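What you see is part of a larger complex, with each chain still in position.
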Amino acid sequence: MAISLSLSELARRIDGSTICGEAGSVFSGMAALDTAGPEDISFLGNEKYLPQFLSTKAGAVIVPVGYDFKTDGPALISVSNPSLAFATVVRHFAAAASPFIPGIHPSAYVDPSAEVDPAKVCVHPGAIVLAGARIGEGTEIAPNAVIQNDAVVGEDCRIGANSTVRERCVLGDRVIIQPGAVIGSDGYGYEFSDGRHVKIDQVGIVEIHDDVEIGANTTIDRARFGKTIVGEGTKIDNLCQIAHNVIIGKHCLIVSQSGLAGSCKIEDYVTVAAQSGIAGHVIIGEKAILSGRCGATTSLKGGIIYAGKPALPYREENKLQAHVRRLPKLLERVKALEAAAKEKSSTSE
Amino acid sequence: MAISLSLSELARRIDGSTICGEAGSVFSGMAALDTAGPEDISFLGNEKYLPQFLSTKAGAVIVPVGYDFKTDGPALISVSNPSLAFATVVRHFAAAASPFIPGIHPSAYVDPSAEVDPAKVCVHPGAIVLAGARIGEGTEIAPNAVIQNDAVVGEDCRIGANSTVRERCVLGDRVIIQPGAVIGSDGYGYEFSDGRHVKIDQVGIVEIHDDVEIGANTTIDRARFGKTIVGEGTKIDNLCQIAHNVIIGKHCLIVSQSGLAGSCKIEDYVTVAAQSGIAGHVIIGEKAILSGRCGATTSLKGGIIYAGKPALPYREENKLQAHVRRLPKLLERVKALEAAAKEKSSTSE
């Protein structure tokens, strides 16, 4: 983490207002409030960290607009979203720490027919790029990653260690693949014939659009024909399963260990929380939110928060679960009614 | 996709009847009805695709027996199962597109004591075959896959990129391992002693029989002793967990993200739908079907469809869930009874 930032340069980069501090002060790193030192930039992203803010030893702190008091301590810069602004700072130092250095490592293997410009692409040790593959400028292929025949990887991508992009799959620009992810494995398709499951070849591809991130050890199956698609800006967490012919829209969040079955369609801005499942062929409407471990067995309208399996609107599911928790009391009430009825009937006899 | 097919050759290969079309017409590819062109073979597998069929530009379409009308458009061949027949077509073109070319790539490492015939086996760049391993004829080891010491891989297998077959595991013929899968990881076994979990060495193996397919990033643990077994023709989807000493029968389907705990036994022709779990040491009877996210905590009889956790026969579970959804109404009915009883008691006072 080498390249330092002055306070004025910091304010300029995050489009913030300097509340206090010397414009020429220089900072060489970043850290959380409680671990930062005088050389570090930190931030106050949430009121609950106020105690740490008040005792921080950071050299500069990015604060939300409204904290316009001066302190004896750190320099202060205000912005509307300190967390987002801090991400810019982090990116500055992180990029300085691991600069992009183009070149093909001698222990990597790049097929002569692959299009990989060694002056503009970084292929790390042990990485493999097979025949006909094309890698865009500014892209980094981490150690032991595998790009198979005729796959296309866009510009400024980061392909993680030990990940696999299978033949003919297509990745857009600025795509991030975490380690161990598999793009383009065969879809799970068989015909039952003569007492055996006969494999149906899966000859489609996976197409991943710009600015997508795919989590570690997540798997995305290629289409039987055509394409499995992950739309622009969508972020998929670790250990998710995306089956063949799934279509995911733009800017969705698919959280860890969720599974999307074959040919389901997820519209734009959908959130699927952790450990959820979506059945084959259903459609999840725009901006729908599936809470944790939701099970969508039918198509769901957009703009609504869902819970449970089968998925119901969140409040409805919560009410049902409250009813279940009160079942012992309901039973008591029924018993009381029975006792009263019995007493009455014995009285009336 | 180079090797073309004539209509008559197509009919012969899929054992179909030509309804219309020139025997000598030649086709060079295959596609879905809505994207096919005059050079492509397509198929009508399901009535819902009838609109696409009526407007297709495909050169030839495989149709189910009974569609015996002629069209101005594509040549037609009828068979009993068009989807299965089309799989044959796909396989023909796919095989032509990525032919098996034997040889050991210079960037691969094959231990001198491993039995790998370079004239009959294909070891791709970066793949590793350790001492004592044996690889059968016609088998392909994808880039950066690892076959550890004394493992045995049968004939005509496809071992995916970045997958691992650990020491002494045994794979039959025509086994397909998707990328990133792990065969033979240590079982999860510890003894608790003096406040610590002490590892129990796992010295058994995994044995995978003929015609099995293992999904991407699925994990199959080796037995403590003896064998974890996956029976002939069974197909396991992505991200499944098969624990130590599990025995899976023949021709089962284990769908994505399901987990089978230690020493459970799955008999032949069982289907385990996605995200299901099976407890340790239980037995699932032949042809049982566990629906999605089922949790089998005890042994289950064969031939029945199950749902829920704990698993119940599907209809029973569905009824219970319907009862739960009607709990608000049941509460209203109890309230009405209480009100009536109170009124009566106040009347009678």
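Remarks
Note that the chains are named A and B in the order they appear, and that numbering of residues resets to 1 at the start of each chain.
Everything that follows uses one rule, which is that contacts are C-beta pairs under 8 Å (C-beta built on N, C-alpha and C of every residue); 3 or more make two chains touch, one makes a residue touch a chain.
Computed from a predicted model, the values in this text were never measured in an experiment.
Each protein chain is a copy of one sequence, and the assembly as a whole in this entry counts 3 such copies (shown in place: 2).
Throughout what follows, only the chains that are shown with their structure count from here on.
Between the CA-based centres of chain A and chain B the separation comes to 26 Å, rounded to the whole angstrom. By the touch criterion given at the top, residues 30-32, 35, 81, 83-84, 87, 90-91, 93-94, 98, 105, 107, 124-126, 142-144, 160-162, 176, 178-180, 211, 213, 215-217, 233, 235, 237-239, 251, 253, 255-257, 274-275, 292-293, 321, 324-325, 327-328, 330-331, 334, 337-338, 341, 345 of chain B touch chain A in their complex. Residues of chain A that touch chain B in their complex: 109, 126, 128, 130, 144, 146, 148-149, 162-164, 166-167, 180, 182, 185-186, 188, 190-191, 193, 195-201, 203, 217, 219, 221, 225-226, 239, 241, 243, 257, 259, 261, 277, 279, 295, 297, 309-310, 319-320, 323-324, 327, 330, 333-334, 337, 340-341.
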